[in-house]
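Quick one: the structure is below, and I'll ask about it shortly.
Note that one protein chain is taken out, while the other chains of the complex remain in position.
Showing chain A:
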(Lines give C-alpha, C1' and ligand atoms only; values in the text may rest on other atoms or scores of the structure.)
Protein backbone atom coordinates (compact mmCIF):
# COMPACT_ATOMS: atom_id res chain seq x y z
CA UNK A 1 0.00 0.00 0.00
CA UNK A 2 1.19 3.45 -0.77
CA UNK A 3 2.68 5.38 2.14
CA UNK A 4 2.51 9.13 2.43
CA UNK A 5 2.93 9.31 6.18
CA UNK A 6 6.20 9.26 8.08
CA UNK A 7 6.60 6.49 10.60
CA UNK A 8 7.88 8.95 13.20
CA UNK A 9 6.67 12.38 12.19
CA UNK A 10 8.75 15.18 13.69
CA UNK A 11 7.45 18.08 11.66
CA UNK A 12 4.83 18.96 9.08
CA UNK A 13 7.10 18.67 6.04
CA UNK A 14 6.11 16.06 3.46
CA UNK A 15 7.98 12.76 3.72
CA UNK A 16 9.46 13.25 0.24
CA UNK A 17 11.38 16.30 1.46
CA UNK A 18 13.26 14.07 3.91
CA UNK A 19 17.04 14.30 3.62
CA UNK A 20 17.28 10.59 4.37
CA UNK A 21 17.97 9.15 0.92
CA UNK A 22 18.74 5.52 1.81
CA UNK A 23 17.39 2.81 -0.45
CA UNK A 24 16.83 2.49 -4.18
CA UNK A 25 13.15 3.30 -4.20
CA UNK A 26 12.63 6.84 -5.41
CA UNK A 27 9.92 8.97 -3.97
CA UNK A 28 8.91 12.29 -5.42
CA UNK A 29 6.15 14.77 -4.94
CA UNK A 30 5.10 17.97 -6.58
CA UNK A 31 2.29 20.34 -5.84
CA UNK A 32 0.53 22.92 -7.93
CA UNK A 33 -2.43 25.18 -7.21
CA UNK A 34 -4.93 25.40 -10.02
CA UNK A 35 -7.45 28.22 -10.13
CA UNK A 36 -10.40 25.91 -10.88
CA UNK A 37 -12.82 23.96 -8.64
CA UNK A 38 -11.59 20.57 -7.36
CA UNK A 39 -14.50 18.73 -8.99
CA UNK A 40 -13.49 20.06 -12.39
CA UNK A 41 -9.79 19.27 -11.96
CA UNK A 42 -10.61 15.79 -10.71
CA UNK A 43 -12.99 15.07 -13.57
CA UNK A 44 -10.39 16.16 -16.10
CA UNK A 45 -7.68 14.01 -14.52
CA UNK A 46 -9.91 10.96 -14.07
CA UNK A 47 -10.31 10.71 -17.83
CA UNK A 48 -6.89 9.10 -18.37
CA UNK A 49 -7.06 9.38 -22.14
CA UNK A 50 -6.62 13.15 -21.66
CA UNK A 51 -3.42 12.93 -19.66
CA UNK A 52 -1.01 12.81 -22.63
CA UNK A 53 -2.17 16.35 -23.50
CA UNK A 54 -0.06 17.72 -20.68
CA UNK A 55 2.22 14.80 -19.74
CA UNK A 56 5.07 15.33 -22.12
CA UNK A 57 6.60 11.88 -22.01
CA UNK A 58 3.44 9.85 -22.12
CA UNK A 59 3.14 8.55 -25.63
CA UNK A 60 -0.35 7.19 -25.03
CA UNK A 61 -2.64 5.76 -22.41
CA UNK A 62 -5.08 3.03 -23.40
CA UNK A 63 -8.01 2.84 -21.04
CA UNK A 64 -8.61 -0.90 -20.52
CA UNK A 65 -11.55 -0.67 -18.14
CA UNK A 66 -12.79 1.59 -15.34
CA UNK A 67 -9.83 0.79 -13.10
CA UNK A 68 -7.08 -0.38 -15.46
CA UNK A 69 -5.07 1.39 -18.11
CA UNK A 70 -2.03 0.64 -20.26
CA UNK A 71 0.73 3.28 -20.23
CA UNK A 72 3.41 3.79 -22.88
CA UNK A 73 6.08 6.22 -21.79
CA UNK A 74 9.03 7.75 -23.62
CA UNK A 75 12.34 7.31 -21.79
CA UNK A 76 15.82 8.62 -22.53
CA UNK A 77 17.29 8.15 -25.99
CA UNK A 78 14.19 6.84 -27.77
CA UNK A 79 13.58 4.11 -25.20
CA UNK A 80 10.03 3.06 -24.31
CA UNK A 81 8.66 1.81 -21.02
CA UNK A 82 5.27 0.17 -20.76
CA UNK A 83 3.13 -1.05 -17.92
CA UNK A 84 -0.42 -1.62 -16.84
CA UNK A 85 -1.73 0.49 -14.02
CA UNK A 86 -4.62 -0.16 -11.67
CA UNK A 87 -6.51 2.33 -9.53
CA UNK A 88 -6.46 0.79 -6.07
CA UNK A 89 -8.18 3.58 -4.22
CA UNK A 90 -10.39 6.39 -5.34
CA UNK A 91 -12.26 9.09 -3.45
CA UNK A 92 -14.52 10.93 -5.84
CA UNK A 93 -13.34 14.52 -6.26
CA UNK A 94 -10.47 14.09 -3.78
CA UNK A 95 -7.87 11.52 -4.68
CA UNK A 96 -6.71 8.75 -6.97
CA UNK A 97 -4.20 6.09 -5.92
CA UNK A 98 -2.68 3.65 -8.39
CA UNK A 99 -0.27 0.76 -8.46
CA UNK A 100 1.47 -0.75 -11.46
CA UNK A 101 0.70 -4.38 -12.12
CA UNK A 102 3.39 -7.07 -12.16
CA UNK A 103 5.28 -7.62 -15.40
CA UNK A 104 5.62 -3.97 -16.46
CA UNK A 105 8.89 -2.19 -17.30
CA UNK A 106 8.65 0.22 -14.38
CA UNK A 107 7.31 -0.63 -10.95
CA UNK A 108 5.52 2.43 -9.70
CA UNK A 109 2.75 3.59 -7.47
CA UNK A 110 1.36 6.95 -6.67
CA UNK A 111 -1.39 9.16 -5.51
CA UNK A 112 -2.84 12.39 -6.84
CA UNK A 113 -4.77 14.40 -4.31
CA UNK A 114 -7.15 17.23 -5.13
CA UNK A 115 -7.75 19.57 -2.18
CA UNK A 116 -10.17 22.51 -2.22
CA UNK A 117 -8.24 25.72 -1.60
CA UNK A 118 -10.98 28.31 -1.41
CA UNK A 119 -10.41 31.37 -3.58
CA UNK A 120 -7.17 29.90 -4.85
CA UNK A 121 -8.84 26.91 -6.46
CA UNK A 122 -7.47 23.40 -5.99
CA UNK A 123 -4.16 22.12 -4.67
CA UNK A 124 -3.10 19.16 -6.78
CA UNK A 125 -0.38 17.06 -5.17
CA UNK A 126 1.15 14.16 -7.04
CA UNK A 127 3.23 11.71 -5.02
CA UNK A 128 4.97 8.96 -6.94
CA UNK A 129 7.16 6.06 -5.83
CA UNK A 130 9.07 4.15 -8.46
CA UNK A 131 12.01 1.83 -9.09
CA UNK A 132 14.09 3.57 -11.73
CA UNK A 133 14.91 1.35 -14.72
CA UNK A 134 18.56 0.35 -14.53
CA UNK A 135 18.84 1.57 -10.93
CA UNK A 136 20.98 4.58 -10.12
CA UNK A 137 22.60 4.61 -13.55
CA UNK A 138 19.19 4.80 -15.16
CA UNK A 139 18.36 7.78 -13.02
CA UNK A 140 21.55 9.59 -13.99
CA UNK A 141 20.95 8.95 -17.65
CA UNK A 142 17.35 10.03 -17.31
CA UNK A 143 18.36 13.24 -15.59
CA UNK A 144 20.75 13.99 -18.40
CA UNK A 145 17.88 13.82 -20.85
CA UNK A 146 15.53 15.65 -18.50
CA UNK A 147 13.31 12.61 -18.37
CA UNK A 148 13.91 12.36 -14.67
CA UNK A 149 10.52 11.96 -13.06
CA UNK A 150 10.77 14.73 -10.43
CA UNK A 151 11.54 17.35 -13.09
CA UNK A 152 9.01 15.83 -15.41
CA UNK A 153 6.24 15.69 -12.82
CA UNK A 154 6.75 19.32 -11.91
CA UNK A 155 6.62 20.39 -15.53
CA UNK A 156 3.64 18.19 -16.30
CA UNK A 157 1.68 19.69 -13.40
CA UNK A 158 2.47 23.18 -14.70
CA UNK A 159 1.12 22.18 -18.10
CA UNK A 160 -2.03 20.78 -16.47
CA UNK A 161 -2.45 24.08 -14.66
CA UNK A 162 -2.00 26.04 -17.88
CA UNK A 163 -4.46 23.88 -19.76
CA UNK A 164 -7.16 24.16 -17.11
CA UNK A 165 -6.64 27.83 -16.28
CA UNK A 166 -6.00 29.26 -19.74
CA UNK A 167 -7.39 26.66 -22.13
CA UNK A 168 -4.00 26.18 -23.75
CA UNK A 169 -0.40 25.25 -22.98
CA UNK A 170 2.09 28.11 -23.19
CA UNK A 171 4.69 27.82 -25.92
CA UNK A 172 7.24 30.21 -27.32
CA UNK A 173 7.14 28.52 -30.73
CA UNK A 174 6.81 31.28 -33.32
CA UNK A 175 4.67 29.28 -35.72
CA UNK A 176 3.08 25.84 -36.10
CA UNK A 177 6.06 24.39 -37.98
CA UNK A 178 8.49 25.34 -35.19
CA UNK A 179 5.97 24.04 -32.65
CA UNK A 180 5.79 20.66 -34.39
CA UNK A 181 9.58 20.48 -34.50
CA UNK A 182 9.85 21.21 -30.77
CA UNK A 183 7.20 18.67 -29.90
CA UNK A 184 9.23 16.21 -31.95
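Please note the rule applied: a contact is a pair of C-beta atoms (placed from the backbone, for glycine too) under 8 Å apart; a residue touches a chain by one contact, two chains touch by 3 or more; residues count from 1.
By our rule, contacts and distances are computed from a predicted model.
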Matching the hidden chain's UniProt record against "Sigma-70 family RNA polymerase sigma factor", "Dehydrogenase", "Protein FixA" or "ABC transporter" returns "Dehydrogenase"
Given A:43, A:58 or A:169, the residue that touches the chain left out of view is A:169
Residues of chain A touching the missing chain are 33, 35, 119-121, 151, 154-156, 158-159, 161-162, 165-179
